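Comments concern the structure below.
Note that this complex is displayed minus one protein chain, with the remaining chains in position.
Presenting chain A:
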Amino acid sequence: MPAPLRNPFLCPGVFSFTLLLSINSLFFHSCYSIDEQGQALLAWKNSLNTSTDALNSWNPFDSSPCKWFGVHCNSNGNIIEINLKGVDLQGLLPSNFQPLNSLKSLILSSANLTGGIPKAFGDYLELTLIDLSDNSLSGEIPEEICRLRKLQTLSLNANFLEGAIPSDIGNLSSLVYLTLFDNQLSGEIPKSIGALRGLQIFRAGGNKNVKGELPREIGNCTKLVVLGLAETSISGSLPSSIGMLKRIQTIAIYATLLSGAIPEAIGDCSELQNLYLYQNSISGPIPRRIGELKKLQSLLLWQNSMVGAIPDELGSCTEITVIDLSENLLTGSIPRSFGNLLKLEELQLSVNQLSGTLPVEITNCTALTHLEVDNNGISGEIPAGIGNLRSLTLFFAWQNNMTGKIPESLSECENLQALDLSYNNLFGSIPKQIFGLQNLTKLLILRNELSGFIPPDIGNCTNLYRLRLNGNRLGGTIPSEIEKLKSLNFIDLSNNLLVGGIPPSVSGCENLEFLDLHSNGITGSVPDTLPKSLQYVDVSDNRLTGPLTHSIGSLIELTKLNLAKNQLSGGIPAEILGCSKLQLLNLGDNGFSGEIPKELGQIPSLEISLNLSCNQFSGKIPSQFSDLSKLGVLDISHNKLEGSIDVLANLQNLIFLNVSYNHFSGALPNTPFFRKLPLSDLASNQGLYISGGVSAPADDLRAWSTH
């Protein structure tokens, strides 16, 4: 007989099991009431190594994640934006966000994220904005990301991403902002970039290994406003299709391998404001059509190999504020049309082969602050109207062929801080009014043909810091008004025709560190009152008389002292020991007498050179000279010194020694250095002989006639 069919659910075992199961599932749902989107977020949160409190609100017991920090939802309760900018996440990017099928905006910048961009990002198809900038992301940009047809913003800048820009980047048909700068990307810029018809910002600079040419197709990105490829290895020339970019405002392709000529088509970029093409290998001329760029403000083409003349047409760019064409091979004259550039602030044309004159019209550019035309072949005079440039702070015209006088009107440039007219053929005197410029800190007119005097008005120039008038024909005396120059740090008046003494009032120059007056006709003695700040003093080749003042020892910062070729007399004061930092001392070609003071041997820093030659020093070399272990060059020739030169035997660092024309005696020290000394450095020392083993007679050292 068959067993009766029973309802399994009425079976007691099964019944209680099902009951248990249903009770369990009830519990299950109430423990994890958060939806799938929240779960995905939590799973990602758990993968992070973060210790931040910011994600404390990410609570699995919430019913929805929409109130969580950094999470924003739409009216349907679907997550549309995640913004954790600046939160210290310390983990990887999420590859499990597929459930967030409404996610439009993912902002995870400056979040201390590492690892690569997961291929899974290609699944987040609703994304319009991805910002992963300023993290430590590595690896390549996955091709999969190019599936995101709705993506408008892709910011991956400031990471460590490598590999090439995906070749299908053109598939991101909605892309408006693409920033990849400051990574370690390589490879070429894909031609498909031309398909990004809506692209406005493209910045991929700061990727040293991005190479190849800028594809011609870039011309198709007709909405482009900013193009940035600086500090890459982009090569070849700028394509003429650049002219198709009617909205472009900034082209920044500097410090690359860009070569060839700038296409004339650039004249079509009617919105162009900033053209930065410096530090490249661009050749050819500056295109004439640049004159059509009515909105151009900043033209930086410096350090290239551009040739030809500066086009007159540039004078039509009336909005321009900065022109830097330095370090090229430009020829011809500075265009007179520059006089129309009323907003021009900086004109830098240094280091070219420009000729002709500085056009008078330039004095119309009343907004000019920086005028640099140095290192060219500019001739003619400085225009008298230069005084119109009231805003001028810096005027460099050095190393040219300029002639004429320095115009008095320069004194009207009341904001002038630095003036360098060195290495020209300027003549006449320095107009005294120039020293009325209260903001002038640097005045450099070395190596010209200036004559006349240094006016007492120099004292009015109270901010003067650096003054170089060396290599001219300036006469007269150094005005005592110099004491008013409290800021003066550096003064070089060498190689002129100055007479009179060094004014004792120089003590007023409390910050003077460098004093060079060599090769003049300066008389009188070395003042007692030299400023204690001095590190370098050169008054050689003058007509100084009298003794070397004892107060020389108060110059405790002095490292180099050159008083050679004067008529100083007396002895070297023992106080010289106070110059404890002295590295170089040259007192040669004077009338010094007496014994060499032992104190010279006690100056530990005396290492560069000690020259006492051509004086009347007598007596022996002080035994302390054996302590001058760092001394490299010693010249005590042409004196009346006697005794032995043994004391010099162990000077380890000596590479040049001249003791000739003295009365030294005794055996030559038997060291390799002395054995190799040229005889001319020992000559005319009657008693000096080369000891045994050498067949040369002692006569050898007497063969030369005495001084």
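Simple rule for what comes next: contacts are C-beta pairs under 8 Å (C-beta built on N, C-alpha and C of every residue); 3 or more make two chains touch, one makes a residue touch a chain; residues count from 1.
Going forward, contacts and distances are computed from a predicted model.
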Per UniProt record, name of the chain withheld from view ["Palmitoyltransferase", "hydroxymethylglutaryl-CoA lyase", "LRR AMINO-TERMINAL DOMAIN PROTEIN" or "ATP synthase subunit gamma"]: "LRR AMINO-TERMINAL DOMAIN PROTEIN"
Option touching the unshown chain, where A:L129, A:L277, A:V351 or A:L688 are the choices: A:V351
Which of A:N112, A:T153, A:N220 or A:S326 contacts the chain that the document leaves out: A:S326
Contact partner of the left-out chain, one of A:S64, A:S429 or A:Q535: A:Q535
Residue among A:N220, A:T357, A:N375 or A:S637 touching the omitted chain: A:N375
Residues in chain A touching the chain absent from view: 303, 326-327, 348, 350-351, 372, 375, 398-399, 490, 492, 513-514, 535-536, 559, 583, 605, 607-608, 632, 652-653, 655, 672
